[in-house]
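With one protein chain withheld, the remaining protein chains of the complex are depicted in position.
Letters A and B mark the chains in the order given here, with residues in each chain numbered from 1 onward.
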Amino acid sequence: MPVPVIMPKFSMTQEEGRVMAWLAAEGDVVEKGDPIMEVETDKVTMEVEAPESGVLRGVAVQEGDVAPVTAVIAHIVLPGETWSPKSVKATPVARRVAAVAGIDVGDVPAAGKVRRQDVEAYLDKVRATPAARRLARAQGVDLTAVNGSGPRGRVQAKDVVSPVVVSPVVEEKVAKPVSTMRRTIAERLTQSYQTIPHVTFTVAADMTAVTELRQRLNAREDAEKVSVTAVLVKVCAWALGRHPLVNASWQEDGIHEHTQVNVGVAVALEEGLIVPVVHNAAQLGLGAIAAQMQAVTARARNGRLQPADVQGGTFTISNLGMWGVEQFTAVINPPQSAILAVGRTSKQPVVVETAVGDELVIRPMMKMTLSVDHRIIDGAVAARFLQDVVTALEQPDTLLW
Amino acid sequence: MPYQTVTDERKQIETSGLTPEQLLEALRKMHLIRAFEEKAEALYALGKIHGTMHLSIGQEASAVGACLALRPDDTILSTHRGHGHCIAKGAEPPLMMAEFFGKEVGYCRGRGGSMHIADVAGGNLGANGIVAGGLPISTGVGLSLQMQHTDRVCLTFFGDGAANEGAFHEALNLAAIWRLPVVYVCENNQYAMSMPMKAAFPIRQISERAAAYGIPGVTVDGNDLLAVYEAVQTAVSRARAGEGPSLIENVTYRWRGHSKSDRQRYRTRDEVKEWQARDPIIRLENLLVGADLFTAEQLADLGAEARQTIEDSVAFAEAQADPDPATILEGVYA
Partner (left out) sequence: MREQVLEKASGEPLQAANRELTYSHAIREALQLAMRRDERVFMLGEDIGVYGGAFGVSDGLIEEFGAERVRDTPISEAVIAGAAIGAAVTGMRPVAEIQFMDFITLSMEQLVLQGAKMRFMFGGKASVPMVLRTPAGSGTGAAAQHSESLEAWFVHVPGLKVVMPSTPYDAKGLLLAAIEDDNPVIFVEHKLLYRTKGHVPEGYYTVPLSQSEVKREGRDVTVVATSIMVPRALEAADLLAQEGIELEVVDPRTLKPYDADTVTRSVCKTGRVLIVHEAPKTAGFGAEVAAEIVAGEAFDYLDAPIRRLAGLDVPIPYNRELERTAVPQVADIVREARALARGEY
């Protein structure tokens, strides 16, 4: 039996992938483990390896084309086997339905033998009204990801976006085609903002201690440079461990508190942004955190991210301080329950209490705004979490506790 | 047909009140119609004209005799066999030929063709593709002329076939009850396509139907220009005087088939030859020569002159521009 090569699924939310390049051509002999193609998902570009040794046959997706995940896009014909497209296993009914629809039954993704249901599922186009399609085009929403509220699941305008003033525009400029990444961002943010009740809390931290700490650490010649963000990752990871509700997800069946603390850091790219994840950040030292962040960011900029680089985040930090932003609020990255938006550090007059009374001093201050999923996190929980973050920033030795 | 004596012929012409000039002009028009149609037929054979056409060769006296009784401001309605009526009412052969060729300068800007040729300014409200289609309209024209208190009249041509359409009855009845100034001229050319008049009517003469509407009905030899003229003149005078419509039946014969696709299985060659011997043009020439108004020599070149006029018309028409397709919608709505 020829072994199918499928469009792999690299992440939970991924629904399709684009074949960027075939590294082996139709008829090439490949060894198991050889890279045979490059696939672009919404997040990363991946190499896909040959599942077996043999001859690559039946390449069904051309470079640049998109296939749904798990779709069979080629086969590896094992030594001693002959290749014929008919070697796809399918029921007679499935073959007939596929033939009537003018598709190759071999194109139909199926777990094992292709059945009639598989073909029908494959053929099922998105049912959506013209108005829903127009809105989806304008807003970069992938209709296949939208649950339709109309008869037989038809997507209606309100499913794409809740009440929007639809002006009877007679002219509309053709929208700029959007990248997979932009489309994903648009979908995720829309979904997040529409379904998660956001509440925000802003605090300021005195960064004197962090500044001194970074100066000391970065003075060491053999070490990675430690950024404010790296410190924030460490600090947040510690605080998240103390406040599990901030490290949780709202699910249909209840609140899931995550056992790991994986802190994502938003990184701007030309096309949008990605969120590399520092796994088990609470267990890592600042050097390791800084090194991991740099490596992932470099891979992201080269388009070589591994799925693990961006998966599994339980909390996100978005730092725009380096761009001079004073403070801002961020939209939660679902299924997470909170995101910390970090502004710049600037010298501010601060009143401090001393034994001799109040004194006006100048301190490097940094504002942070925490957006939380109010379904999970009450105001007091958010406040206590932020209090810990501020304390740890102002007195880093707290982390040693 | 027995030849008449000189005195009979003179007497006849004097009774009609027509001048020698009018008669000569009538003869010219008959030649022109003949030449126009013979040329049209030839052009069709050459593939220069498309569609179809219905030729009235042999019926020229009916068209010319009837229109001779009209003033320029009177109105006619014509039939699918309408080239003769058009020329008789005073249309310009070059503009007619241009319409035949579908040219922009044609009477109908190339939109009408042979079957809808009209000269609205000249008082011809058009040939008509529908048998009896013009009859109700002519009643309306008569109504209009009456309501505008003019002494103008409307004359409508139709064939023997049309007299069996319901519209014939409705049109004549309404014109009769309202005493409208309309002259209904039935050109009985013996066949409604292939249906012989004798088989289609239970009466000897179509004019008998006038009695049903209480209006005058008269049947004349449609190949006799003077007979046609006199009958129509009487009807026109009646109409102008507000005395209402009349029905005239011109008994004639079409030499050609119904249209270009007619194999003429319904009649014999002998029958056609018999009618060709009663050529209305020769008949009028004989009358004019017999009455000593013109010599044979004086009339000898009329046919050739007419043919030359038509040749010139063809040359004119062929040189004209086709309508611009961008103007196709013009004239659908006012």
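In the analysis below, contacts are C-beta pairs under 8 Å (C-beta built on N, C-alpha and C of every residue); 3 or more make two chains touch, one makes a residue touch a chain.
This one's a predicted model, so the numbers in the text were calculated from it and none came from an experiment.
Engineer: Would you mind spotting which of B:58, B:93 or B:136 touches the chain that isn't drawn?
Structural biologist: Final answer for the missing-chain contact: B:136.
Engineer: Return the single residue from B:10, B:116 or B:307 that touches the missing chain.
Structural biologist: B:116
Engineer: Identify the residue among B:144, B:194, B:234 or B:286 that touches the chain left out of the display.
Structural biologist: Answer from the full complex: B:144 touches the omitted chain.
Engineer: Touching the absent chain: which residues on chain B qualify?
Structural biologist: 75, 106-112, 116, 118, 120-121, 125-126, 128-130, 133-145, 147-148, 154, 166-167, 170-171, 173-174, 177-178, 330-334
Engineer: I need the residue numbers on chain A that touch the omitted chain, in ascending order.
Structural biologist: Against the left-out chain, chain A lists 129-134, 149-151, 156-158, 166, 168-170.
Following the convention adopted for this analysis, only the chains that are shown with their structure count from here on.
Engineer: When the C-alpha atoms of chain A and chain B are each averaged to a single point, how far apart are the two points in Å?
Structural biologist: Distance between chain centres, rounded to whole Å: 89 Å.
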